[in-house]
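Of the protein chains in this complex, all but one are displayed in their positions.
For clarity, chains are labelled A, B and C in written order, and residue numbers in each chain start from 1.
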Amino acid sequence: MIRVGIVGGSGYTGGELLRLLLFHSDCQVVQVTSERFAGKSVSKAHPNLRGTTGLKFCALSQLSPCDVLFLCLPHGRAMESIGDFQSLAPRLVDLSADFRLHSAERYQHWYAGEHSRPDLLGSFVYGVPELHRDALRSAALVACAGCNATASILAVRPLTRRGLVDSIVIDVKAGSSEGGNVSSDASHHPERSGAVRSYRPTGHRHVGEIEQSLGDIPIHFSATSIEMVRGILATCHVFISESLDEKAVWKIYREDYGNEPFVRIVKERSGIHRYPEPKLLAGTNYCDIGFERDPGTDRLVVISAIDNLMKGSAGQAVQCFNIMHGLNETLGLKFPGLHPV
Amino acid sequence: MIRVGIVGGSGYTGGELLRLLLFHSDCQVVQVTSERFAGKSVSKAHPNLRGTTGLKFCALSQLSPCDVLFLCLPHGRAMESIGDFQSLAPRLVDLSADFRLHSAERYQHWYAGEHSRPDLLGSFVYGVPELHRDALRSAALVACAGCNATASILAVRPLTRRGLVDSIVIDVKAGSSEGGNVSSDASHHPERSGAVRSYRPTGHRHVGEIEQSLGDIPIHFSATSIEMVRGILATCHVFISESLDEKAVWKIYREDYGNEPFVRIVKERSGIHRYPEPKLLAGTNYCDIGFERDPGTDRLVVISAIDNLMKGSAGQAVQCFNIMHGLNETLGLKFPGLHPV
Amino acid sequence: MIRVGIVGGSGYTGGELLRLLLFHSDCQVVQVTSERFAGKSVSKAHPNLRGTTGLKFCALSQLSPCDVLFLCLPHGRAMESIGDFQSLAPRLVDLSADFRLHSAERYQHWYAGEHSRPDLLGSFVYGVPELHRDALRSAALVACAGCNATASILAVRPLTRRGLVDSIVIDVKAGSSEGGNVSSDASHHPERSGAVRSYRPTGHRHVGEIEQSLGDIPIHFSATSIEMVRGILATCHVFISESLDEKAVWKIYREDYGNEPFVRIVKERSGIHRYPEPKLLAGTNYCDIGFERDPGTDRLVVISAIDNLMKGSAGQAVQCFNIMHGLNETLGLKFPGLHPV
Partner (left out) sequence: MIRVGIVGGSGYTGGELLRLLLFHSDCQVVQVTSERFAGKSVSKAHPNLRGTTGLKFCALSQLSPCDVLFLCLPHGRAMESIGDFQSLAPRLVDLSADFRLHSAERYQHWYAGEHSRPDLLGSFVYGVPELHRDALRSAALVACAGCNATASILAVRPLTRRGLVDSIVIDVKAGSSEGGNVSSDASHHPERSGAVRSYRPTGHRHVGEIEQSLGDIPIHFSATSIEMVRGILATCHVFISESLDEKAVWKIYREDYGNEPFVRIVKERSGIHRYPEPKLLAGTNYCDIGFERDPGTDRLVVISAIDNLMKGSAGQAVQCFNIMHGLNETLGLKFPGLHPV
């Protein structure tokens, strides 16, 4: 049994990690920290876990050595203490934004502050298995991707890596759990319920990751909050540089994702589930991807859906964990999602 | 033109009052206070009013005399300063809970604190026009009813006042705007969205008002928060002391409400809108009431629906205002509601 | 491996059964029927199952013998063909209403039609394990309980079986999946969204089952559809015949449910998840139960929550299946639910 700890385990990604790892056949959760809930049952913060575990939160200061630490701290906190965490565990999986970007300049540009550990930026593997599976197998340090970045990159990477793309407009629709578990005026139910809020028309930080992964292609990104708790739909308007019919697009996506355990191509001719639908993915680790060619134009619309807390965060982390330990990649991640829901 | 002021105008009931009074033919809103927004446009707090008014918030200390003051302060604050408000305006309409109960004991029982102005408790008319229209005509002081109390009282009062009732179980389903505009863990969208939360199975404060209005009948009240922003549905399980068929019930409700401008009996044999539905009432001052006899038992189910911010608060206040000034009761309150919505 | 078939597998309960049984360690789904989808992949009707199975629907006429048949037909259809099903499998688990009631008179009363196989009514075990576990162990025929009945019975049975109850008002809040997967005016999204619809103030058919299980106690039942897809919250206003404080109630529920794998007592002093919450149970087989004494009255409010498609239907069926086969009762039913959601 691999002994794991979760640092910052009272938030939403910490809760998802717990849900996954408590039922994972090859690991044991030995500790989970929360300053606010230290000493209390984890089900106090995560009511879905009632009756499934006797685990209690401990304080950060009580952490003891283990095999893997998952870091679920607010952005900026992991880099401050990364040395301490390295001394506690040989493998770290960071779910924050701290180590996703490989250059200090890029970090400074997108996060408007200096990085405190630029020396380590090159040591983290970016946690998207579909791009970096080989590197993950031997990785000691993993930085999980941002949720919007994950959905965007998986959607268009098969095209960009083949040099088929001139530019992309990515229009993301996102649920409220993206904002974490701290309440605010923006998350107040009477205001947030039913909202269609253009919360980041330009300048979203995840663009830094997307550009880093896709290379030198203009990325135009906007994000809109909609009535949904979990889930992301990324509508990617891809302007292609070559004539591609739908058959050719099918071939490309099948080549790249045909053997991927968590990427499905969803494109049906009829019915009400013709394209990816985030609500079907709640609780799952899937990224569903569909596409439609706009006839007579150079536009290909690629649509991807994920659960932001799963494939966009905790599920991705567990998939990385499985790869890092040479396990079956789907361990602990087999929940197929609900319908209807 | 009647010159009115609104004290505590940045909250939800203050916003509704503004929406109603700015379009009211016979009154002029001369001042509206908010300590937080003083000096700013009212549309900063109430974005639906953009472009409809140039009015700005002022501080409480800047209030000047006017004809009527509407008090939208948090519970407990109106009674502290009631003397000041009386010196500013000959007529006060209080939307808080401070002056709804007529006895200091009852107040102490339900609000767990002493009333600071028990001398005035008898001077306020309880603002349910269907019960106290005559008293309202000459009232200087009005205490608007609580939203759950309004829905409950209007639903069953025709039966209780005829001595037909043994006991009542009132099961209220309520929207999130009941909780006001201050965010909290309880109102955080990922938690509150889709919730069916038993927030007050027993002990709801509005029971004090209901008992005061209905007399000596056992009232069993529970309230559940559901996915809804505005609106209340009260399902009243009324145990009747006499055999009454549906025809007899129709007769009773027609007698009491046949001429009421804002109470409609909603009971259809077929279709999808057979009974009162709060979403159809959003923004309106209606209380819709329906009923169904449980054959072979002593139960009559009476169902009422209102918009908690309208008939349950600001709309009720304006209806009282119209009555106090001898105006047509429906002035400013004619919006019929939307469908679909 | 136990070989199972599902009859009428394209609906919502059939889909849930598939989701559970495809991942069940001790059984193999060998056939699933749908006249409409015969020959098509099961994921055509159940998009959550994409990529998890190659199973296709067959026609009813193509059914071959197997170990267990789950019947998910519309009400009235199982009794017509029950003989055929008995000849195909030694064990039947019926998810319809056809064999829940033990007397033909009671059936006629609640379903307004004659039962076509009254001879079999006594042979079916009512599928609530918490009440009939021993009988289920050797049962060949099981009739799963109605979803509202399940929530209601589990909520109050510990009190009624001890003779502590005078009468009960059960006020159920229900999601739209209760109505099945056939669209209608009533389920049209612009009408159903945000609705608080008193769809059955009196006369709900599940009352027949509830009365049968609880015995000679007046049951007053109303059901309201609210904005929710999955889930039931039953607010049970229980009028008790003896003085019971909360400690005594705790003791009673712990005695009856302390060892139940799928019943949890949920009652916390603080926080936002003090009482059962159906959204936390989506996809799980739990029935969460909480309570609150109304001081100074004879009312005890008991609150229960389930997922209507799980503990209220397919999950209950699988739990019965496990018991019937001497398996661990929780096999295939361990999903703990999501938070937030």
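Operating definition for what follows: a contact is a pair of C-beta atoms (placed from the backbone, for glycine too) under 8 Å apart; a residue touches a chain by one contact, two chains touch by 3 or more.
Note that the structure is a prediction, hence the values are computed from the model and not measured.
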Listed residues C:162, C:189 or C:254, member touching the removed chain: C:189
Residue touching the undisplayed chain, where the options are A:97, A:165, A:263 or A:303: A:303
Listed residues A:85, A:275, A:321 or A:335, member touching the removed chain: A:275
Residue, one of A:58, A:159, A:287 or A:341, that touches the chain absent here: A:341
Options A:41, A:81, A:103 or A:235, residue touching the unrepresented chain: A:235
Touching residues (missing chain, whole complex) on chain A: 169, 171, 173, 185-186, 190-191, 194-198, 201-203, 218, 220, 222, 224, 226-228, 231, 233, 235, 237, 271-272, 274-279, 290, 292-295, 297, 299, 301, 303, 305, 340-341
Interface with the undisplayed chain - residues on chain C: 12, 175-177, 181-185, 187-190, 192-194, 227, 229
Chain B residues that touch the omitted chain in the full complex: 12, 15, 19, 23, 44, 46-52, 177, 181, 229-230, 264, 266, 271, 273, 277, 280, 282-284, 286, 288, 334-341
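As a working rule, only the chains that are shown with their structure count from here on.
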Innermost chain, taking as reference the mean of every protein Cα atom displayed: C
Rounded Å distance, chain A centre to chain B centre (Cα mean): 45
Separation of mean Cα positions, chain C and chain B [Å, integer]: 38
Chain centre separation in whole Å, for chain C relative to chain A (CA means): 35
Multi-chain contact residues (two or more partners), chain A: 12, 177, 181, 229
